[in-house]
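Note that one protein chain is taken out, while the other chains of the complex remain in position.
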Amino acid sequence: MTGVTKRVAVLGATGYSGIELLRLLYSHSGVAVVAVSADRHAGETVGRAIPPLAGLYDLTCQRIDQLYDHDFDVVFLALPHEQSTSVCHRFLRPGAVVIDLSGAFRIKDPAVFKRWYGFEMERALTDVAVYGMPELKRDAIRRARLIANPGCYPTGATIPVAPFLKRRVIANTGIVIDAKSGVTGAGRSPSQELHFSELNEGLRAYKPAEHRHVPEIEQELSGFSSGTRVTFVPHLVPINRGVFTTIYAAVQDRNMDQSGLEAVLTEAYHDEPFVRVVRYPGLPNVNAVRGSNYIDIAVRYDEQNSTAIIFSAIDNLVKGASGQAIQNMNIALGFEEKQGLVFPPVFP
Amino acid sequence: MTGVTKRVAVLGATGYSGIELLRLLYSHSGVAVVAVSADRHAGETVGRAIPPLAGLYDLTCQRIDQLYDHDFDVVFLALPHEQSTSVCHRFLRPGAVVIDLSGAFRIKDPAVFKRWYGFEMERALTDVAVYGMPELKRDAIRRARLIANPGCYPTGATIPVAPFLKRRVIANTGIVIDAKSGVTGAGRSPSQELHFSELNEGLRAYKPAEHRHVPEIEQELSGFSSGTRVTFVPHLVPINRGVFTTIYAAVQDRNMDQSGLEAVLTEAYHDEPFVRVVRYPGLPNVNAVRGSNYIDIAVRYDEQNSTAIIFSAIDNLVKGASGQAIQNMNIALGFEEKQGLVFPPVFP
Amino acid sequence: MTGVTKRVAVLGATGYSGIELLRLLYSHSGVAVVAVSADRHAGETVGRAIPPLAGLYDLTCQRIDQLYDHDFDVVFLALPHEQSTSVCHRFLRPGAVVIDLSGAFRIKDPAVFKRWYGFEMERALTDVAVYGMPELKRDAIRRARLIANPGCYPTGATIPVAPFLKRRVIANTGIVIDAKSGVTGAGRSPSQELHFSELNEGLRAYKPAEHRHVPEIEQELSGFSSGTRVTFVPHLVPINRGVFTTIYAAVQDRNMDQSGLEAVLTEAYHDEPFVRVVRYPGLPNVNAVRGSNYIDIAVRYDEQNSTAIIFSAIDNLVKGASGQAIQNMNIALGFEEKQGLVFPPVFP
Partner (left out) sequence: MTGVTKRVAVLGATGYSGIELLRLLYSHSGVAVVAVSADRHAGETVGRAIPPLAGLYDLTCQRIDQLYDHDFDVVFLALPHEQSTSVCHRFLRPGAVVIDLSGAFRIKDPAVFKRWYGFEMERALTDVAVYGMPELKRDAIRRARLIANPGCYPTGATIPVAPFLKRRVIANTGIVIDAKSGVTGAGRSPSQELHFSELNEGLRAYKPAEHRHVPEIEQELSGFSSGTRVTFVPHLVPINRGVFTTIYAAVQDRNMDQSGLEAVLTEAYHDEPFVRVVRYPGLPNVNAVRGSNYIDIAVRYDEQNSTAIIFSAIDNLVKGASGQAIQNMNIALGFEEKQGLVFPPVFP
């Protein structure tokens, strides 16, 4: 990087991902947030629109169309899928990097996209978009101008499973991914389902084998083992932040044992700044990564059933969204990858 | 039953299962709780030892040894495993039915028991004990004098899976049981792990493939398909009550589809008073059974992976413990099975 | 009462108070719910509209206008204030008792009502309505045809304070009422403010000295000491059920001490079936009344400041709404006052 402060815009600033971007970017010494959009709060100061940020940003929210065709070094789109699709080209100007936190540009196959998202993708943009999972695609991200930031569930599932597929330790079919998510993952728009008393002290699955993160996970894991198929069931847990993922896969390497499985993870990730392998007998917990960009992972061998049980814990708003987006920004802009992202989790 | 009120003792009354027994038995017109034990609260009134029950019971807590060899019609043991093992014979007197809520008498194989519980079972008692899952063992319960009340996880797993195994719809190996439990399932004794702020806003797995409910589940499911094997991982969720279980199994019947799978459940359980099959597109939620003896179950067919995804939700203190214990009592004593147990869940 | 089962209608059945009425009425042996209204769920079975009640009610939700002018023995209005105001006369037919759970008929002064509710009261109905707080107005309730069921905050504040005012133990000005409520008190309609993640792990006051329960509390307490004035501040706490109220009042009787204050409560309420005085050093807790019709109360003397600190805990959906409504029904119809309402709280 040069010593020049990069100019950043955050679009959709009053959603949870947008607020989290503002929280994290505040402490990043290489960038300055110079514009934020929030259509429903246009004209309000950031501190008024987002009370936790009072006194920290001297900015006023604008309508997104007021920012069209302006020059920024980095533009974060924290918008609904459809809106990202339609406005992205307005910000993808020469010299700019656009990082989209929606699902608009993640799925490469137009038919698959249409089936799961219900509208047509923006093909030209999707073709150039790079899937922004640094641990697995760092080189491509370095050259990217449009980054499709991964979904929270795909982040929690892909990182811990990829090394096992790559080394052919597990079978690439019959993989079960049972994920448990906090409620911020569902966004900030009010609905009957997300009303406090409907969720609090409740516990349920939703969209079993029907969630749009299924094709995203299968697309990315197939990069390591062609034709990978997963059964994915998300659950909703009454906490604010965190995705805990439990993955079950058939071990096809007969010589594997607990330490061998653990070695697959440590060897794959020992140099990664945000992947922490929790060693036996420890296990991840979302409360050990809260507020941080870490993904904590672990594995157990269920010898009786020749099954690997793989675990991960992330904060869905950080490693599962805004933190990973900043990690991508760091890579694409040539900052040190860790810049602004190395700090302890908030416990408890 | 005769018109005579049955005399009931609740031992271990100040644990969560004990308190729940007192809550539920209060409204049962065929019985009267005439004695309660709680060693640490001996000499205190029930209302003082358990403030929510103030004004409802005119009884004083006793030491358990003060109740040895007394005559009761029914004795509920809500005690630690070891204590149930050692005191059970003191209450298993002629004419009495003993219902044990611990794991002391559930596992039939002495070696398996020793391995998972760490001490020797009481063989003679285990031999006569009946596993008290009414939906699957009603006839045996009718004749039982000692009933081993099932664990909460085995209840949530066995009831929805059994019909699929019985009909050979699913394979009996490679079954994955991913269970999520509220915290009352861990009991009432304080510990660092169960301290409020350690759990609240946290989410984690524990004892993966190492929980002592594994052999209990395998023993019972093997009654429907010999040699059934499961990979079982429990998780701890920061809510008070409820176990939500998600089960993944390979469908081996090629002609199955969503409605066929659902029919397996409805045909198996349409006459059961406490099993509710949630029809597509609905799914169970622990907050729809809270405080009640219902187990809500559902199934989804993941056609791409030929996998049945089976769901259940129970209140671990009711259907997973004290409610099921009373259901067992009703059967063993000749009451109507539903007596004292049919009332709406507490929502929210 | 006669042995005849009374016919009950619950209007607004899918709100939290409506659901709670259905939960509690289910176990009341003297009545049968024969009709329920829920405009948005018209045509759906109760079990489909309210999944926790699946299998318990063989009824279909209707539009409220389909029930106009039908004959019921008891009609519960669990409706918005404005709707109660406009439809009440449709159900107040000869022989019927109408119990309104909204604020439509609680305030006697038309100007005060207009100021706090923003619309005109239905004067003729308000004139005949009896404020349904059994502990303080039992005789009037017995003769009532229209009962204005108290608000949850006024219930938690009025019952414990009234005896002190009546006996002139405390001053009737400068009374501070600091109330903390669970979220079901805010109803079931989704809004940004009641979105799960906005409330969870949050804690705040709202409408300080501006809540419409202020005039209700002052009106009722002034019945015991004319001109009583209170400073009332409600707070929102991320739990489902419960109102905990802490009241501060100047002790004007110089001879008072802790036991004297406690005696005021025990003497006032020793015969009340739903008031439990928690004796020193105990204190109420909402988790000791959850799901029940109890109000637990206590008092402490802060001698240094000559201040009485008065506490209460209720379940806002039971004693604060539907349970008290049924208690009123019992009185008005001549049932035993406790009928269908005496059962243990759900702990934890």
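The letters A, B and C name the chains in turn, as written, and every chain counts its residues from 1.
Everything that follows uses one rule, which is that a residue touches a chain if its C-beta (ideal position, glycine included) is under 8 Å from a C-beta of that chain, and two chains touch if they have at least 3 such contacts.
Treat the numbers as computed from the prediction; the structure is a model and nothing was measured.
Residue-wise, the contact with the chain that is not shown comes from C:240, picked out of C:240, C:293 or C:339. Within the full complex, the residue among C:161, C:221, C:286 or C:332 touching the omitted chain is C:286.
Residues of chain C in contact with the chain left out of this view: 173-174, 176, 178, 180, 182, 197-198, 200-206, 208-209, 229-231, 233, 235, 237-242, 244, 246, 248, 250, 283-287, 290, 300, 302, 304-305, 307, 309, 311, 313, 348. What chain A contributes to its contact with the hidden chain is residues 16, 19, 22-23, 26-27, 50-56, 184, 201, 240-241, 276, 278, 282, 285, 287-292, 294, 296, 342-348.
Considering the complete assembly, chain B touches the hidden chain via residues 16, 182-184, 188-192, 194-201, 238-240.
As a working rule, only the chains that are shown with their structure count from here on.
Chain A and chain B have CA centres that are 39 Å apart. Computed centre separation for the pair chain A/chain C is 46 angstrom, with centres defined by C-alpha atoms.
Residues of chain B found to touch two or more other chains are 201, 240-241, 285, 287, 290, 348.
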